[in-house]
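Left out: one protein chain. Kept in place: all the others.
On to chain A.
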Amino acid sequence: MTTAHAEGAAGNLPHEPEKATLEGRNKVLAFWLFLGGESVLFGTLFATFLALRNQTNEGPSANDLFHLPLVAAATFLLLVSSLTSVFAIQAMHRGKVTVLRNWLLVTVFLGLCFLVLEIYEFSVYVRHEEFGMTTSAFSSAFYTLVGFHGAHVAFGILWISVLIGQLARKGLTVVTAPKIYVSAMYWHFIDVVWVFIFTVVYLLGKVG
């Protein structure tokens, strides 16, 4: 079985280092499978939200709450962070470790900004609109769906940060490359889910 003793010197790395070992290929494959499961997870949350989105229990409705410019800004941040993670992977394929690290840092930074906006948004709802978890079935569904996504973002930030640390310690190898590649896949997935949230929760909430 393939062990990856190939160290540091990025120049010697194959073009797609994430798929150079069986372990790496397994990781990528398993991660695709995992994302299949995650899709069911979010699918169920979306279905729940759709079933309950008009059950406001005399509390605020989507139309009362949502402030589209704020959400649009958050969306923009997240979409750009997906792009920067693509740049990171491209740099990885070219073996440019510093460029890779920098793009990862930018990605993490954008993710953090997104998270800050979301926390701000939630806090406004809770403090000024009296819209908490317990207000209505709609509020429960909203916080759970959007919060789950937010938790995914937070986890992604932690994860990529650890990988940046790992990159500094161990360099780009056939062991670290699959992890970075897979975390980028995860980040895209989070982004796609957000596009659905933006449409189904916010746009539909404003117009539907």
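Keep in mind that, in the parts below, a contact is a pair of C-beta atoms (placed from the backbone, for glycine too) under 8 Å apart; a residue touches a chain by one contact, two chains touch by 3 or more; residues count from 1.
Convention: contacts and distances are computed from a predicted model.
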{"item": "Name under which UniProt lists the unshown chain, selected from \"Alpha-ketoacid dehydrogenase subunit beta\", \"Cytochrome c oxidase subunit 1\", \"Sulfate ABC transporter substrate-binding protein\" or \"Glycine betaine/proline transport system permease protein\"", "value": "\"Cytochrome c oxidase subunit 1\""}
{"item": "Interface residues of chain A (partner: the chain not displayed)", "value": "1-5, 22, 25-26, 29-30, 33-34, 36-38, 40-41, 44-45, 48, 51-52, 55-57, 133-141, 143-144, 158, 162-163, 165-166, 169-170, 175, 179"}
